[in-house]
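Let me begin by presenting the structure, written as C-alpha cells, before commenting on it.
Note that one protein chain of the assembly has been removed; the remaining protein chains are unaltered in position.
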Amino acid sequence: MSLMQELNDKALHLGVPLSAHLDITYRCNERCEHCYLDHDDHGEMTTAEIKDVLRQFADAGVFFLTLSGGEPLMRRDCFDIIEYARSLAFNVKFKTNAVLIREKEAQRLRALGVEQVQISVYSHRPEVHDAITKVRGSLERTIAAIRFLRSQGLRVTMANVSMRGNRGDTEGVHALARELGARYTLDPTITPMMDGNTSVLRLRADASEISSYFHNPALVGDVESFCAPPAPIDDQVLEGLPCSAGHTSCYISPYGDVYPCVQFPLTCGNVRQQKFLEIWQHSPQLAEVRSIRLKHLTTCSSCTHAGSCTRCPGLAYMEGNMRGPSSADCEKSFVRTGIVTAGMMARKASAPAPVLVQIAPAPTLTA
Amino acid sequence: MAASVSPSRFFREEPAERCGATVEIGGIPILLQTGDEDFRNLIEQRYAGFVNSSAEPVCQLAIHLQQPMKRPPDDVQVSRSGSVWRIERGDFCAEFDARSRSGWVRQSANPYSLDAVLRIMHSLVLAEEGGFLVHAASGVRNDRAFVFAGVSGAGKTTISRLAPPDATLLTDEISYIRRSGSSYHAYGTPFAGELARVGTNLKARLAALYFLEKGPDNRVVPVSGPHAAHALIRNILFFAHDPDLVKRVFDAAIEFVSRVPVARFVFAPDERAWELIR
Partner (left out) sequence: MSDKYIARSKAVAARVLGGEMIIMSAVDSKLFSLSDVATVIWEAADGRTPLSEIVAKRVCAEFDVPADVAYQDAEVLVEELATRGILSISNQPVADAEPATEAL
C-alpha cells in the first residue's frame, strides 16, 4: 500500500477530515454555461470568519485544503486567506480560472508555497472556450497565466470538462497542456445546479463522446482492461464505502454551510452557528451519510458494476435519493463496458408500459 | 553529502508520479520526467547505452515541452538563489535545486537543449565532489583513461580519429572527469562532438591529462603545478560566474593536477599518434 493510501486509511479509522474544500465566494468573473452555482453574494463569510474556519480545520486535522469558488480571486482578501492557510501549514490546492493571474500573482503563489493550481480549460480554440465562459479573451488570459505559473515552477493542472460545446477538442487541450508543462485531466461530469435546477445537464457530452474517451489509450492506458466487464461481486465489496465524502473529506460553502462534498449539497450544519468539529463529529446528516455501505444502496447493491462504478452519492442525492443510482454514472459504466446497469433496468421497469394492441392470429380453417 | 538518495531510517517518503527515463552519465543517474511518449522515445534513442531504468535516480528533472522558441540559442544566463540555480538560454529555461537535487526545464522537443541542460546539471553535481567537464577528447587503452585537452583546432578530433583498434574512444569533445577519493576517473558521455558519435558508456581510471599540439614527431613534456592548473582551468566548461562555483572549480583543478600527471603532448597527426599512449 502506498503512503498516501495508508494516510487515508488511518484518517478513516481515526475519523479525521484529512481533506477539506472551502469555497470562499460564489462570485465569478466568468459565466460558464454549465456552472452549478448562483453567483450573487448572499452574505459570504468575512475574512475573520474564514480565518477562524481555517484554524478550526487545522485543529481538526485537515491537511489537504482546496481553496476555490466561484472565482476566489474576486475576493480582495484572497491572498491574505492563502497566506493564512499556509501559515497553518495546510497543503494548498488552489482552483481558479486564472484570468486574474499575472506575473506578480504567480510569484506570490509560488512564494506562499501553494502546492498546485488547478485551472479549467474548455478548449484550445479561443472561440470555443470563450463561448463557454462567456468572456471574450478569457482563454488568452488563462493561457498567459499558466505560463506565468509554470515559469515560477508551480504545478499546474488543466482540468478539461467535456461537454457539448467543446466536443472534439480534448486532444487539442491535452496537447496544449503538454506544451505548457501542465498536467491534464478530463472529466465529462456536469453537476446539476445546487438549487436543484437540472437544465445544465443538457450540456453533458453524449454517450458516443464519452465512449471515445474510454477507448483512448492516451487517456485510460490499457483499454482492454479498462473496459473489461466487472469482476463478480463478493460480500467484501458490499461492505465498502461509496466514497470519501463525509468520511475523510468535506466541503464548506462561502456561507458556512457544511456538505459532505461540493457535489453533495446536503446541509450538515453551518459553521456560523456551530463549531466545525461539533458538526463533523455530531451532525445527524453526516452520521446518516457515514452509515451507508454499498450493501445499503437500493438498486446499486444488486448491480454487476457495484464494485467498479464511479457512482457519486452526491449526484444520486440530487436525483432524489442518496442511496439510489446516479444516472450519469450508470451511463458511464454502460458505455465503458457495454453491460447494462441495475439503475438502467430499474428506470426501464418503472417506465409507463406501452399500449399494445394484441393481434390474435386468425383461426385456421379446419376441413 | 550522500551521493545517492537512499531510503532513510527516520522517515518514509513517496514521490509524486514518476514517468520518463533515467539517464546515467558518470555514474550519476538522473530521472528525466516526461509524460510525452515521443519525447521519452527520443531520449532513449539519443542516450542509448546510457539509459538505465533500474538505477535509483540521484537527481530528477521534470521536462515540460513547448513549441520551439523563435529566439536562437545565445549565451547561457545563470543565477543562483540559495541552493536554487536558474538557467536560461534562448531555447530553454530551467531551475535546479542543488540541495534537493530536483528541478524542471522548459524547452521544445529539441535534443540539443536537453544536452545543454544535462551538461550544466552534471557540472553542478561534479563541482560539489571535485570533478568537472572539460573540452577534451578521451580514450581508454589498457584499462587506463587518457584525456586530450585543447582548444578548437588543437587536434582533439584528429587524435580521436587516429585511435587504434585496442583503444576505446570515450568522447571527442567533452570529457567527464569524476573524483573518487584520491583518484580520478574519466567516463564516456552521450554528448556528441564533430564525430557525431555517441560515446561509449565506459569508465576507467585516469592515467594522464595531455594538452594537445600537432607537430612532426611524438613528444610528451610534463607540465608542472601552476602551469598545469592554469591550462586546465582554461579548458574546463564554465557556465556561470557564480563566485562559489568558480572557487570550487578552481580548487578542483588545483587538486587534480596535484594527483594526475599532466603534460604537453606534441603528436604527429598520423598512424604513430598513439604510440606513446599506453
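Every chain is named by a letter (A and B) in the order it is written, and numbering of its residues begins at 1.
Here, contacts are C-beta pairs under 8 Å (C-beta built on N, C-alpha and C of every residue); 3 or more make two chains touch, one makes a residue touch a chain.
Worth saying up front: this structure is predicted, and the values here are computed from it rather than measured.
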Subject >> Selected residue (touches chain absent from view) among B:E14, B:E37 or B:E128 >> reply: B:E14
**OP:** Just name the one of B:R101, B:R119, B:K156 or B:R248 that touches the chain not displayed here.
**Re:** B:R101
Original post:
Hey, which chain B residues sit against the chain that's not shown?
Top reply: 1-2, 5, 8-16, 60, 83, 97, 99-102
Original post:
Mind pulling the chain A residues that touch the left-out chain?
Top reply: 3-4, 6-7, 10-11, 14, 16, 18, 58-59, 61-63, 88-92, 113-116, 153, 155
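Simple rule for what comes next: only the chains that are shown with their structure count from here on.
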**OP:** Report the inter-chain centroid distance for chain A and chain B in whole angstrom, where each centroid is the mean of the CA atoms.
**Re:** 48
**OP:** Over in the complex, which chain A residues touch chain B? Could you list them?
**Re:** 2-4, 150-151, 153, 178-181
**OP:** Would you mind writing out the residues of chain B in touch with chain A in their complex?
**Re:** 12-14, 35-36, 62, 64-67, 93, 95, 104, 106
